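Here the structure comes first, spelled out in structure tokens, and everything after it is commentary.
As you look at this complex, bear in mind that one protein chain is not there, while each of the others sits in place.
Chains here go by letter, A and B, matching the order in which they are written, and residues are numbered from 1 within each.
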Amino acid sequence: MTNVLVDETSNNLNQPGEPESWRRFFSFSTDHKVIGIQYIVTAFFFFLVGGIFAMVIRGELITPEADLVDRTVYNAMFTLHGTVMLFLWTFPVLSGLANYLVPLMIGARDMAFPRLNAVAFWMVPIFGVVLMGSFLAPGGPSQAGWWAYPPVSLQNPSGALINGQFLWLLAVALSGVSSIMGAVNIVTTIVRMRAPGMTFFKMPIFVWAVMSAQIIQLFGLPALTAGAVMLLFDLSLGTSFFDPLKGGDPILFQHFFWFYSHPAVYVIILPIFGIFSELFPVYARKPLFGYKVVAISSLIIVGLSAVVWVHHMFASGTPGWMRMLFMFSTMLIAVPTGIKVFAWVATIWGGKLRLTSAMLFALGGLIMFVFAGITGIMLAAVPVDIHVNNTYFVVGHFHYVIYGATVMGVYAALYHWFPKMTGRMYNEGLGKLHFVLTFIGANLNFFPMHPLGLEGMPRRVASYDPEFAFWNVIASLGAFLLGISTLPFILNMVGSWIQGEKAPNNPWRAIGIEWLVSSPPSHENFEVLPVVVASPYGYGKSDPLVSNADDLEVAHEHH
Amino acid sequence: MKIRTVLILAAVATALAAISFWVGQSAYGWMPPQASAESILVDRLFSFLVTVGTFIFLGVFVTLAYAVLFQQAGRYDSSDGPHIEGNVTLEIVWTAIPLALVLWIAVYSFQIYDQMSILGPMEHVHMGMATAEAAPVVQGSADSDADVPIEVLARQWTWEFRYPGQNVSSTELHLPSNQRATLLLKSEDVIHGFFIPAFRIKQDVIPNEEITFEFTPIREGKYRLRDSQYSGTYFAAMQADVVVESSDAYREWLTSAAKKPPVVAYNEAFEDYRQISEKGGSAGWVTVPPAEPPLVNYSGSPLTRE
Partner (left out) sequence: MSTTNLDSSLTDEAVLQASGHDEPDNRMFGFIVFLLSESVIFLSFFVGYIVYKTAATDWLPLGVEGLDVREPAINTVVLVSSSFVIYFAERYLHANNIWGFRIFWLLTMAMGSYFLYGQAVEWSGLEFGITDGLFGGTFYLLTGFHGLHVLTGVLLQLIMLGRSFIPGNYDGGEFGVAATSLFWHFVDVIWIVLFLLIYIWQ
């Protein structure tokens, strides 16, 4: 008996494709859906690891003195917190979501290079182990901050060849290789494997966003690689590229570093913009406002992101003309970003809202992002930045983006596509509890960082003057709340995956190719490839998205 | 648009503008005291940004809040919302206005930066192009040695200040009020950050370079200098006090300090490290040992908060 979906908005509980056996998730599978979930789960594990480091940091900072852990331990904590959160949580989880969703959204059976895909994923736990292993190195893990600025990163007090900084550089290098592999794969897939009828301007915005982000990876990462290689040579071979006492230039490292690491933040946020663009139409039952402009704005952001990096170096010793130039370019990038924000607001306005967990997280993420955008403009203004650079004001700003927008955006995506990925419905009550705890916790944790920075508390400090105690206590309490907030989420994800209610093909009555097949989709996604005949987000109209919806479901298969 | 809608929008916008202006004014209170001429300029710019930012944030927030509260789907309503794909006029407006706003902010920021002129010429490589050379703010300079820069030496993890004209060294920075301060920043090991929040000034101190740095303190009092560029194990402890005093008090301090025999300065990092070493090692990993505290005429004391 074949499983044929008759009506794409039907709530008939279709016989879902047989869910994957758990063993597949520990194997070298080349199925993009398995790899996607592998990325997401591995990343979430490291999210918790990075979170524990954050708990130590906030535990230390709840009192002015450095009395919880030794200063070297604290410095290792903030270094690894940043490193883990970026390279082992944020980049992999976004890769996971892209991996899972892009082929389905463009109507492809898999990525362009499935084996390369698997290799790229398996490098993640490997360099994760390398980084965690640095705890056992002589001198402990890197304590130079996630920027690894020389000369501090070259000091190597233990004198050992294989030291924490060396392992850190190795891990980051492997991360770069993995990311480039992923970027080549995704860009090739999107450019070459869209289903018939899906022109660029019929692609879902998430696909536009992911493509833009991966283009940044391709052209930014190599600059970081170059800088990291030179730093490694300085550290291990005694070259003098960045060592000022040997005639080197430490500021040049900062240029190499930030030439990638600034665009990297757009790698982190663009997929979230994509997620917002996917979710708001579904939960407001309205088309995305200004689709074409939103799509193009992602590319504009890619272009502009390449010419703003010096705003991280306004106090480094850059000349005045350079500061002004990059101030202008940095402020300019607010325009395509603002366009997106207004588009989302216009999408939501006048719609028929449903406040599911996914929608709540998306809304919360949007609000926190707008706040972060405003503090971002403040940071772009050089005179203000001179005051708040390297203070907690910056830490507050980027945590509003990274936690407020990115983490909450990821949660939104996970709730939204959980039924599709697992074939189960999650528990809505736990989801809402998760949202409340997260939203309150995040604001309690990161808002106080702004007054702290304005008052002059530097970042990366294990101890501080007593006048900063008040806001630090609030921030630490917020952090502990955030730690607790992960519990209902973990409970929900695990419990629902095991015994949640079976999910139909399209529980949200959303418009998108991924919703036309079973939950979870069959191994090869489609029996025949979909033929796209409509633009995305056709809410309010009854035009079918594809011309052959009935033929997409794979005939009953046997694993 | 209906006249009623226009009036409601105008009313909401006016209310938001008033709130934004109020928040912008209170932003002055979020900053440390205005102890330098630069701080007045910076705070003005910051207040402006807070006003504009608040307005935008509240605009978005209020719109979304309204939608969330009053535009939820009916419980059993499974129909879609209106099929609105876009509105060209609106899109042009909300591209043009932010663009204009951003340009306004950029130009205003440039003007403030220009007026601040805290930076002297720098040695840093910039491919042969001219730096933005700042013209120092002209004011009546009382001290004859005002043109000899005060040397600021940064090392892991102590600040040392030398007054070459008077042969005075100190771990507490003294400056005369209402006079242009000219400093020469040097680091002996890693990059440090010279940051005095009350003055709103910051400059990274780069080893192998001598960076001229200028600003004008205007308010007597004691302020904090903190290392702002992460510099290793005892980075957080690398702080010093800054005393701004009248011209007379300043000269008095210089003369009396010059007469004092040099003492080993108190240094928190060195003390901590020494105590830990005596106890047989830390609970952490091996660290770069702190540099020997400097021999200075005048040592800032450990607990200096008044």
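Things worth noting here:
As a working rule, a residue touches a chain if its C-beta (ideal position, glycine included) is under 8 Å from a C-beta of that chain, and two chains touch if they have at least 3 such contacts.
Nothing here was measured: the structure is a model prediction, and the numbers come from that model.
When the full complex is taken into account, the listed residue touching the unshown chain is A:Leu218, out of A:Val119, A:Met132, A:Leu218 or A:Met425.
The residue from A:Leu252, A:Leu355 or A:Ala534 that touches the chain not shown here is A:Leu252. The residue touching the chain not shown here, chosen from A:Met230, A:Met457, A:Met493 or A:Ile513, is A:Met230. Residue in contact with the omitted chain (choice from A:Phe47, A:Tyr100 or A:Phe113): A:Phe113.
On the side of chain A, touch with the chain left out of the figure occurs at residues 108-114, 180, 183-185, 187-188, 191-196, 218-219, 221-223, 225-227, 229-230, 233, 237-241, 246-249, 252, 256, 259, 528-529, 531, 547-548, 550-551.
In this section, only the chains that are shown with their structure count from here on.
Averaged C-alpha coordinates give centres for chain A and chain B that are 30 Å from one another. Taken in their complex, chain B has these residues touching chain A: 30-32, 38, 41-42, 45-46, 49-50, 53-54, 56-57, 60-61, 63-64, 67-68, 71-74, 77-87, 90-91, 94-95, 98-99, 102, 105-106, 109-110, 112-113, 116, 118-119, 122, 124-126, 129-134, 189-191, 193, 195, 197-198, 200-204, 206-209, 211, 224, 226-237, 239, 272, 282-289, 305. Listing the residues of chain A that touch chain B in their complex gives 66, 69-73, 75-76, 138-140, 143-145, 149, 151-152, 155, 157-158, 244-245, 247, 249-251, 284-287, 289-293, 315-324, 327-328, 331-332, 334-335, 338-339, 341-342, 345-346, 348-355, 363, 366-367, 370-371, 374-375, 377-378, 380-384, 386-387, 389-391, 451, 454-456, 458-467, 509, 538-541.
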